[in-house]
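Below you'll find the structure I mean.
One protein chain omitted, others in place.
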Amino acid sequence: MEDLCISGHQVQVQPVAPAEPFRITTNAPHQMNDPSMTAGRKTLQKWLGRVLRIVITDGRVLVGFFNCTDRDANIVLSMCAEYLVEGQEPRLLGNVMVPGKHIVSISIDEGEPTATNVEVA
Amino acid sequence: MNFCFTFLKSILSIYLDKTKMINDQIAAEGKEDPPSLPVITYTRFADETELKALQGLIDSTLSEAYTLYTYRYFVYQWPDLCFFARHEGRYVGVVVCELEPNRVGLFEGYIAMLAVDREYRKQHIGRTLVIKAIEAMVAKDVDLVVLEAEYTNKVALALYESLGFIREKRLFKHYGNGSDAFRLTLGIKNIMLPFSMECCEDD
């Protein structure tokens, strides 16, 4: 069997079970009803699957379904549309990941539906 | 007789080639390590904090573009198949894999990424990482291990060939830049399905 060590140094292998397990908080019903969920998590749960509008640092506007985020607000949108200038023809991008550091603002589609076509803010 | 030999030698001189061996590091097997080689430790992926190191290492060595979530896909689901090589706290090499049943039901391991810092090349780090990964997969009862490697990546191709991988398919224009690739396979178990069952991408 091939000697796997360089210069005789021992191989160190971390314990198989890491200290903090990887967690995923979802909007599945059983998790939605969990009373022990913190407020922030509840908010995210509520918004998962909804449409977000994100303005990024170079001025572009991205609109897509909110699928995933991590602690640093690296957000994954699906069926995302990219607007160079709002109101003009967008480019459809599909799945998109927006790094938190490039996010200027986040908006969600909410409020009372209006009769007239809503102007984009 | 003499004349023949001279004649033969002169023909041969045409063919003497000064091309350096691709895999001379393997040919140097068994010789003493020079004393200046750094001490490398190998560890498994532990937690989120190592994600940045992983990203940094791969972004700087490989030309493909990956997002943070690509790394998460692999290391969250198969943390025990991701190995780092470290030199005094510095991350100098990594291998990232996955392992799941393939389309025909065989348990297939896939080596997704292998990267070694440029300053630490030619020290068998890549090979050690791959060996560890495969051993971990074998411990999980894998049937075969596969990966793609670019046609021009002679070092990687030689590495895998030395471990018993065979080049099973040539993939024309596989990469975005138009270059070809090979699909490499290492059969661990002697399970043989008919050819047509495994090649179901086309038709």
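So that you can tell them apart, the chains are marked A and B in the order they are listed, and the count of residues begins at 1 in each.
The definition used in the following text is that a residue touches a chain if its C-beta (ideal position, glycine included) is under 8 Å from a C-beta of that chain, and two chains touch if they have at least 3 such contacts.
Just so it is clear, contacts and distances are computed from a predicted model.
Student: Select, from "Cytochrome c oxidase assembly protein COX20, mitochondrial", "Protein MAK10 homolog", "DNA primase large subunit" or "Glycoprotein-N-acetylgalactosamine 3-beta-galactosyltransferase 1", the UniProt-recorded name of the complex's unshown chain.
Tutor: The record names the chain that does not appear here as "Protein MAK10 homolog".
Student: Could you pull out which residues of chain A are in touch with the chain that's been left out?
Tutor: Residues of chain A in touch with the missing chain: 1-2, 20-34, 36-41, 43-51, 53, 56-60, 62-73, 76-82, 84-85, 89-100, 102-114, 118, 120-121.
Student: Applying the definition given at the start, please give the residues of chain B touching the unseen chain.
Tutor: 8, 11-12, 15-19, 21, 23, 26-27, 47-49, 51, 65, 67-70, 72-73, 76-77, 131, 134, 138, 161-164, 166-174, 176-178, 180, 182, 185-190, 192, 194-196, 199, 202-203
Criterion: only the chains that are shown with their structure count from here on.
Student: Please compute the C-alpha centroid of chain A, do the same for chain B, then give the distance between them in whole Å.
Tutor: Result: the chain centres lie 32 Å from each other.
Student: Would you tell me which residues of chain B are touching chain A in their complex?
Tutor: Those in contact with chain A are residues 33, 37-44, 46-48, 67-69, 76, 79-80, 123-125, 128, 131-132.
Student: Can you list the residues on chain A that touch chain B in the complex?
Tutor: By the definition above, chain A touches chain B via 2, 4, 6-7, 9-14, 16, 18-20, 22, 68, 70, 74, 76, 97, 99.
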